[in-house]
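All protein chains of the complex are present and in place, except for one that has been dropped.
So, chain A:
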Amino acid sequence: MAGSSKLNITPPRWLLAELSYKCPLQCPYCSNPLDYAKYPNELSTEDWKRVLSQARKMGAVQLGFSGGEPLTRQDLTELVGYARELGYYSNLITSGYGLSEEKIVELKQAGLDHIQISIQASTQELNDHIAGTATYQHKQDVAKLIKKHGYPMVLCVVIHRENIHQMPQILEMAENLGADYLELANTQYYGWAHLNRDALLPTREQFEEAEKIAQAYKEKVAGKMKIYYVVPDYYEDRPKACMNGWGTTFLTIAPDGTALPCHSARELPGLDCPNVKDFSIEEIWNESKTFNFFRGTEWMQEPCRSCDEKLKDFGGCRCQAFLFNGDMYSTDPVCSKSPERHRIDTAINSARELALSDREKPLIFRNSKNSKQF
């Protein structure tokens, strides 16, 4: 175990319940693991209720129902009702696919607090291409119904090279749909997005242009719609404070019951992630090897170890360090102090070359057939 003493363990505040890996969409930047098809088993309703109770007792208060597509679970309304009884603030993170007006009302009555719906682009053609499913019109209708029934609504648009030119239209669409929050999520390159990075990563010029437009719009809609801008970390010179620090705030439970400190942690070697069928949330959070692995700073190497910013960004993202450097203990290569920063620049240049050429690289879509190859 690389972790430090257990003296400073703070309780979880955020529980992400990935109810199912099933999803009718095939977005090529999906954050689910590439090999998700290997994990077809799903927790039972009773398992989930136990997890919700145990995490709530420790202090978790924000709850995300996610996936895959959480609407594929027949017991969603029951779980939402149970979560409300426990005092959670519940967020449904959905593609909107299969969300009828009847279901929207039913979930509201059960106590759902908020719906985050994703839209892939501002035009039908591009939305349906990226989603791999004809969903554009349905999503527009669902967004209006969410507002009609009094929910706060977050519209989430994942930004990449295929849609970044639509930034002005995306902002307008969000305002017209009555979104309370627009999340402009620059793609984070893990899982499927990492696989498709050459085709998805925008150039620096594209990022700067899009960010300027989004910032200007922020002022225009101040007091009406909040805009969250998820920064593209490859173009930063300091890494993100990933998950607010390992095992400090966030707890993800995968569909099969595996407990993860972040939704990508399954990619890291040797963590032996525990399952909620074998251990309580308290045991997992406080005692497990996995959750103690990168707590504190004892595990760090140079340049993190002696860095005066180590408590600000916690050395960045462990999954990114592993993906680029093959060493999950190393400094996140996004950091300009990392001796491996050149690997990020190489990735940027490789995507840029493809962007500026006439060549096309087909996207690999997220579906079971493709997943079974990993």
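Couple of notes before you dig in:
Following the convention adopted for this analysis, a residue touches a chain if its C-beta (ideal position, glycine included) is under 8 Å from a C-beta of that chain, and two chains touch if they have at least 3 such contacts; residues count from 1.
Keep this in mind: contacts and distances are computed from a predicted model.
Only one of "Sugar ABC transporter permease", "NADH:ubiquinone oxidoreductase subunit L", "PqqA binding protein" or "Sulfur-oxidizing protein SoxY" fits the UniProt record of the hidden chain, and that name is "PqqA binding protein".
Summary of contacts with the chain left out: across A:223, A:270 or A:362, the touching residue is A:223.
For the chain left out of this panel, the touching residue among A:94, A:116, A:133 or A:264 is A:116. One of A:87, A:326 or A:339 touches the chain omitted from the figure, and that residue is A:87.
Within the set A:11, A:168 or A:303, the residue that contacts the chain not displayed is A:11.
Chain A meets the missing chain through residues 11, 13, 57-59, 61-62, 64, 87, 89, 91, 113-114, 116, 150, 152, 154, 180-181, 223.
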